[in-house]
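Just one protein chain is left out here, and the rest sit where they should.
Right after this comes subunit A.
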Amino acid sequence: MTVHFINRDGERLTATAKEGESLLEVVVNQNLGIDGFGACEGTLACSTCHLIFEEDVFQKLDTITDEELDMLDLAYGLTDTSRLGCQVCVKKAMDGLTVQVPVEVADMRRELEVENSKIKG
(Lines give C-alpha, C1' and ligand atoms only; values in the text may rest on other atoms or scores of the structure.)
Protein backbone atom coordinates (compact mmCIF):
# COMPACT_ATOMS: atom_id res chain seq x y z
CA MET A 1 0.00 0.00 0.00
CA THR A 2 1.01 3.61 -0.41
CA VAL A 3 1.33 6.27 2.28
CA HIS A 4 2.40 9.89 1.70
CA PHE A 5 4.22 11.94 4.36
CA ILE A 6 4.37 15.71 3.86
CA ASN A 7 7.71 16.61 5.45
CA ARG A 8 8.38 19.80 7.43
CA ASP A 9 9.81 21.54 4.37
CA GLY A 10 6.70 20.70 2.34
CA GLU A 11 8.31 17.86 0.38
CA ARG A 12 6.02 14.87 -0.26
CA LEU A 13 7.64 11.56 0.65
CA THR A 14 5.87 8.53 -0.79
CA ALA A 15 6.39 5.14 0.81
CA THR A 16 5.24 1.57 0.47
CA ALA A 17 3.55 0.27 3.59
CA LYS A 18 2.55 -3.21 4.70
CA GLU A 19 -0.82 -3.77 6.32
CA GLY A 20 -0.38 -3.83 10.10
CA GLU A 21 2.84 -1.80 10.09
CA SER A 22 2.77 1.28 12.31
CA LEU A 23 3.45 4.57 10.57
CA LEU A 24 6.69 4.79 12.56
CA GLU A 25 7.74 1.40 11.18
CA VAL A 26 6.98 2.66 7.66
CA VAL A 27 9.25 5.69 8.16
CA VAL A 28 12.05 3.52 9.59
CA ASN A 29 11.73 0.60 7.17
CA GLN A 30 11.53 2.86 4.14
CA ASN A 31 14.34 5.08 5.42
CA LEU A 32 12.36 8.30 4.96
CA GLY A 33 14.33 11.50 5.59
CA ILE A 34 12.33 12.89 8.52
CA ASP A 35 14.74 14.33 11.12
CA GLY A 36 14.53 12.92 14.63
CA PHE A 37 11.44 10.79 13.97
CA GLY A 38 10.75 8.06 16.52
CA ALA A 39 13.54 8.74 19.02
CA CYS A 40 12.21 6.30 21.64
CA GLU A 41 11.61 3.59 19.02
CA GLY A 42 7.87 3.25 19.55
CA THR A 43 7.79 2.81 23.32
CA LEU A 44 5.55 5.80 24.14
CA ALA A 45 8.42 7.64 25.81
CA CYS A 46 8.55 10.67 23.51
CA SER A 47 6.41 12.55 20.98
CA THR A 48 8.79 12.75 18.03
CA CYS A 49 6.59 10.58 15.78
CA HIS A 50 3.73 13.10 16.04
CA LEU A 51 1.68 13.21 12.81
CA ILE A 52 -1.33 15.26 11.71
CA PHE A 53 -4.17 13.48 9.90
CA GLU A 54 -7.04 14.67 7.74
CA GLU A 55 -10.27 14.96 9.74
CA ASP A 56 -12.17 12.10 8.08
CA VAL A 57 -9.23 9.70 8.38
CA PHE A 58 -8.63 10.74 12.00
CA GLN A 59 -12.20 9.90 12.99
CA LYS A 60 -11.80 6.33 11.70
CA LEU A 61 -8.57 5.55 13.61
CA ASP A 62 -8.59 3.15 16.56
CA THR A 63 -9.41 4.77 19.91
CA ILE A 64 -6.52 6.61 21.50
CA THR A 65 -5.26 5.33 24.88
CA ASP A 66 -4.44 7.42 27.95
CA GLU A 67 -0.78 6.45 27.53
CA GLU A 68 -0.69 7.88 23.99
CA LEU A 69 -2.58 11.01 25.06
CA ASP A 70 -0.07 11.52 27.87
CA MET A 71 2.82 11.72 25.41
CA LEU A 72 0.86 13.54 22.70
CA ASP A 73 0.19 16.27 25.27
CA LEU A 74 3.90 17.14 25.11
CA ALA A 75 4.05 17.41 21.31
CA TYR A 76 4.71 20.66 19.48
CA GLY A 77 1.97 22.03 17.25
CA LEU A 78 -0.66 19.73 18.72
CA THR A 79 -3.91 19.75 16.67
CA ASP A 80 -7.33 18.16 17.02
CA THR A 81 -6.33 15.53 14.45
CA SER A 82 -2.91 14.65 15.88
CA ARG A 83 -1.75 11.13 16.71
CA LEU A 84 1.57 9.41 17.43
CA GLY A 85 2.76 7.49 14.37
CA CYS A 86 3.98 4.55 16.49
CA GLN A 87 0.41 3.90 17.66
CA VAL A 88 -1.35 4.06 14.29
CA CYS A 89 -1.25 0.90 12.19
CA VAL A 90 -1.81 0.89 8.46
CA LYS A 91 -5.09 -0.71 7.34
CA LYS A 92 -6.28 -1.52 3.79
CA ALA A 93 -8.73 1.39 3.88
CA MET A 94 -5.79 3.72 4.46
CA ASP A 95 -4.19 3.08 1.05
CA GLY A 96 -3.18 6.42 -0.45
CA LEU A 97 -3.25 8.11 2.98
CA THR A 98 -1.52 11.49 3.33
CA VAL A 99 -0.19 12.61 6.72
CA GLN A 100 1.57 15.81 7.72
CA VAL A 101 4.76 15.95 9.78
CA PRO A 102 4.15 18.93 12.09
CA VAL A 103 6.20 22.07 11.57
CA GLU A 104 8.20 22.66 14.77
CA VAL A 105 7.92 25.77 16.92
CA ALA A 106 11.53 26.53 16.04
CA ASP A 107 10.69 26.52 12.33
CA MET A 108 7.74 28.86 12.90
CA ARG A 109 9.90 31.18 14.95
CA ARG A 110 12.56 31.21 12.23
CA GLU A 111 9.95 32.22 9.64
CA LEU A 112 8.88 35.03 11.96
CA GLU A 113 12.49 36.22 12.33
CA VAL A 114 12.93 36.25 8.56
CA GLU A 115 9.65 38.17 8.14
CA ASN A 116 10.66 40.65 10.86
CA SER A 117 14.04 41.25 9.28
CA LYS A 118 12.34 41.89 5.93
CA ILE A 119 10.03 44.47 7.53
CA LYS A 120 12.97 46.19 9.23
CA GLY A 121 14.66 46.23 5.83
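In this text, a contact is a pair of C-beta atoms (placed from the backbone, for glycine too) under 8 Å apart; a residue touches a chain by one contact, two chains touch by 3 or more; residues count from 1.
Note that in this section contacts and distances are computed from a predicted model.
Per its UniProt entry, the chain excluded from the display bears the name "NADPH:adrenodoxin oxidoreductase, mitochondrial", taken from "Centromere protein W", "Cytochrome b-245 heavy chain-like", "Glutathione S-transferase omega" or "NADPH:adrenodoxin oxidoreductase, mitochondrial". Only one of the listed residues, A:Glu19, A:Glu54 or A:Asp70, touches the absent chain: A:Asp70.
Checked against the hidden chain, the listed residues A:Thr48, A:Gln87 or A:Gln100 yield one contact partner: A:Thr48.
Not every partner is drawn; the one left out touches subunit A at residues 33, 35-36, 39-41, 43-48, 66-67, 69-71, 73-76, 78, 104-106, 109-110, 113.
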